[in-house]
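Worksheet: the structure to be examined is printed underneath.
What you see is the complex with one protein chain gone and the rest in place.
Here the chain labels run A, B and C in written order, and each chain numbers its own residues starting at 1.
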Amino acid sequence: MKNTFGNSISVTIFGESHGEYIGAVLDGMAPGIDVDFEYISHMLTLRRPDGKISTPRKEKDEFKIVSGVLNGKTTGTPITILIPNENVKSGDYSQMRTVARPSHADFTAQCKYHGFQDSRGGGHFSGRITAALTAAGAICKLALEKKGIYIGTHIKKCAGISDRNFDDIFCDIKALNGKTFAVLDDKTEEEMTSAILEAAEDGDSVGGVLETAIIGMPQGVGEPFFDSIESLLSHMMFSIPAVKGVEFGAGFEIADMKGSFANDPMRIKDGKIITLKNNNGGINGGITNGMPIIFRTAIKPTPTIFKPQETVDFVNMCETVLEPKGRHDPAIVHRARVVQDAASAIVICDALSARFGTDWLI
Amino acid sequence: MKNTFGNSISVTIFGESHGEYIGAVLDGMAPGIDVDFEYISHMLTLRRPDGKISTPRKEKDEFKIVSGVLNGKTTGTPITILIPNENVKSGDYSQMRTVARPSHADFTAQCKYHGFQDSRGGGHFSGRITAALTAAGAICKLALEKKGIYIGTHIKKCAGISDRNFDDIFCDIKALNGKTFAVLDDKTEEEMTSAILEAAEDGDSVGGVLETAIIGMPQGVGEPFFDSIESLLSHMMFSIPAVKGVEFGAGFEIADMKGSFANDPMRIKDGKIITLKNNNGGINGGITNGMPIIFRTAIKPTPTIFKPQETVDFVNMCETVLEPKGRHDPAIVHRARVVQDAASAIVICDALSARFGTDWLI
Amino acid sequence: MKNTFGNSISVTIFGESHGEYIGAVLDGMAPGIDVDFEYISHMLTLRRPDGKISTPRKEKDEFKIVSGVLNGKTTGTPITILIPNENVKSGDYSQMRTVARPSHADFTAQCKYHGFQDSRGGGHFSGRITAALTAAGAICKLALEKKGIYIGTHIKKCAGISDRNFDDIFCDIKALNGKTFAVLDDKTEEEMTSAILEAAEDGDSVGGVLETAIIGMPQGVGEPFFDSIESLLSHMMFSIPAVKGVEFGAGFEIADMKGSFANDPMRIKDGKIITLKNNNGGINGGITNGMPIIFRTAIKPTPTIFKPQETVDFVNMCETVLEPKGRHDPAIVHRARVVQDAASAIVICDALSARFGTDWLI
Partner (left out) sequence: MKNTFGNSISVTIFGESHGEYIGAVLDGMAPGIDVDFEYISHMLTLRRPDGKISTPRKEKDEFKIVSGVLNGKTTGTPITILIPNENVKSGDYSQMRTVARPSHADFTAQCKYHGFQDSRGGGHFSGRITAALTAAGAICKLALEKKGIYIGTHIKKCAGISDRNFDDIFCDIKALNGKTFAVLDDKTEEEMTSAILEAAEDGDSVGGVLETAIIGMPQGVGEPFFDSIESLLSHMMFSIPAVKGVEFGAGFEIADMKGSFANDPMRIKDGKIITLKNNNGGINGGITNGMPIIFRTAIKPTPTIFKPQETVDFVNMCETVLEPKGRHDPAIVHRARVVQDAASAIVICDALSARFGTDWLI
């Protein structure tokens, strides 16, 4: 379905970096859900380039909801969010039309759209489109909190520096949601920031790993095989530009474990079945077991760098060198974590709605 | 869609470990495609437990195609593959009905199906269902080869021992497809096998990493965002039981790279645009760039082990210890690689059909 | 999705008239639903050619359920029904490979499948495939009855003779479900049968109109626009071969009414909101209002007749005359009504599951 994802609850995204609006249509949300404009605004602000690491864009993201919300509550019909694009001087991007930025989608867009694509600022491939996803997900995230389901993402690793693991997840999430730079161990913020700025000074960029925890999930949500919670979450995560890996629970480390170590022993605690470890990340056979859902994504360093790069002019079919100009983001992990939170919330709302019906979130 | 996946080409799977048949319906394949029964049989044999590592099941997997194939060619209508289950003594599994095997889906199945699930041998959650997926994918894999698109998977890592990387991928794939234990460097087979058997003697199991290469892909296939090739492949991969991670190109390692190193410089070679590295695994912005698609999955150690395990009786709500009995597979990576090949082939056929129409594969 | 329909609950059909099996996979049904094999068999028998009007096929339709049912109850995982084809002498159909039967799908199959289609007995286009749909729908129909939702279809018109309208719908449905030739007014059976046999003697065939009532539906099920109950039911109905029209409530007659007459006045009865008329067929804005869902389908006369017909040989591209041979069904309305019942039941279960969650039908 190309730009639409989800079944019981779906999201459709649209827009280009330099078009009039980017936006999203969130369909299938239960009626009567509170829509907190402040909270959406807060999440959009966290997603934006900030003055510390990136060259900030001047204004904050304005947004408006033009359907599906009345008197601050969802009506049950499609919720449409519009985010106007700022007046970016598009001349900065004029070279992109024929010269591919390495590891961007310029060339593949050409292969698919035959030159008709909007290549200004990355067009529809721009990470900016994730702002729309973030706004839609913000509505879902708050709705989940009302049902005792909390989602939080931290920068597990950036520029080779690691944050501590989740510990008391509820408290950790609470703390994360208030932070601009989402690390659990505050002192890693400084280390990571320094490393990012060092890379930036060198005209370079860095990547990282984002780790998400979802707690409070009812047991028995999801499906075996194709609609496994892992399948749905990874489908969504890999649609976020820059994600090159997704792993659940122990993830790739589990490949090196013995079964006797990897298996999660089970216990009964306060009348509820739990596991002592969580190497499966809260999911067995595609279905939630009630333990926290834990997953990580690999975020590649932003491909736009301030160094000359070997590339090609795909129209004139010649090799060339891309000279750096304009601004660049030396890191996006701290911003991408907001997108990951929001995108996860959409998937979880969809899975819950499928399981318990369209009114469950009310 | 639960047990159905794909749009232009879709696959529906069904069956339980101890039911009469497991099977798959492959719908949307172009008419006139050769269906090679020997090849399907070959892939099914590779997927089965073998005498070297696992306790082999006695007979080989018989299968029959009961619709959609006429005179050895696809008709264009749904292809239904049935694989009869062997007469397994179901008494071995009687304990499972109430006592959860740790890291299996026994408990989550209970949460979702309220005790009505078929728990014999794992029921619908059994890895055995992947035999049906394998048979369906075998048809797709051969169809792709006719169009110059080749898929191969090797055991990149098992029990901590690593295979070499892909080199001349075409030759590597050719070699892999003939192997029972799919490693590129033959001497790692012995090392891995020894490590597996050592774990087996200890009643334990091991996991691993599978790496897949897809070559010959046309450029410009896939979609930005939700139908990115990465999204579709990962969705499929995470539906295979035991997969806990999926990564493309440099995957999680890219998180530690600088942009200047991670970016894939572009060149023109023989009139075609290529990249000098392939850290993006053949995909930019969700769309193929013509370079090999490379991805890896993390396979957890088989949770069935021959050691006592702490667990719960979820019906009587008490803690208990699961005593080992019956047979167990100390490793499944060598078998899972066939499933990964086949499952990838279905996704790729779907993406190609969406892009170029339903007759393209003819 | 070609041969798969439905979201929360879906059905996938497969098979050809002369293949080994036709069948269906019903996915998403709640666990714990009773599966009554006698009832399925009963519905399959009603769908079969009978000795009175059609030349009967010798044996009755055997079927088996090879997955998704355990101890007579659904498990919650895909239910697969297989119906073996009888040993039909395929030589009767040899002419079909190149000579199109007018108003059959022979020629369009050629256009789409380029000669690779299985044309024996109509192949995948055969009305016989509806037996699989009927078996799947029989499970749904009984599940609905357990929740107080009843579905019945009568032959509203056949060969120009009309049955009476629904009156006490609950009683009417009860009566219909026991009948081989489903009319409400018993004396029309004789009239219709005579007219059918008269046409048969002349080597001709007749069509008719089928009317379905669904009672006991909860209010508020369905969606505005694309997932309106009307959209879903008509989508399903038009997939049944021979259906050329679908209308709800007053249907095409409403086109001639004034608004003041067409509108359904509303009242409160026993604390429940009802309408005094039902020109909207139980649906407003795509959503159920709690009144009976009423719809009719136009069934074309069976195109296989016992008269010479002008047609073409689409391989040799010449005009020719199709000479009659073999048996033909002078009418199928009395059999198609079973399919309509069953197919409706699938759609309604899907809509209810979407609305109230996957456990609602338990």
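Things worth noting here:
Heads up, the rule we're going with is that contacts are C-beta pairs under 8 Å (C-beta built on N, C-alpha and C of every residue); 3 or more make two chains touch, one makes a residue touch a chain.
These numbers come from a predicted model, not from an experiment.
The missing chain lies against subunit A, touching residues 1-4, 7, 10, 12-16, 19-23, 25, 27-28, 31-32, 64, 66-68, 70, 73-80, 82, 112-118, 123-124, 359, 362. Residues of subunit B in contact with the chain left out of this view: 7-8, 77, 224, 354-360. Panel shows subunit C; residues 1-5, 7, 13, 100, 102-105, 107-112, 124-125, 129, 157, 159-160, 199, 203-209, 219-228, 230-232, 234-239, 241, 243-260, 262-268, 271, 273, 275-276, 279-281, 283-290, 298-305, 307, 309-312, 314, 317-319 of it touch the chain omitted from the view.
Methods note: only the chains that are shown with their structure count from here on.
Chain geometry summary: the mean Cα position of subunit B and that of subunit C are 38 Å apart. Averaged C-alpha coordinates put the centre of subunit A at 45 Å from the centre of subunit C.
For this pair, subunit A with subunit B, the centres built from the Cα atoms lie 27 Å apart.
Shown for subunit A are the residues that touch two or more other chains, namely 7, 224.
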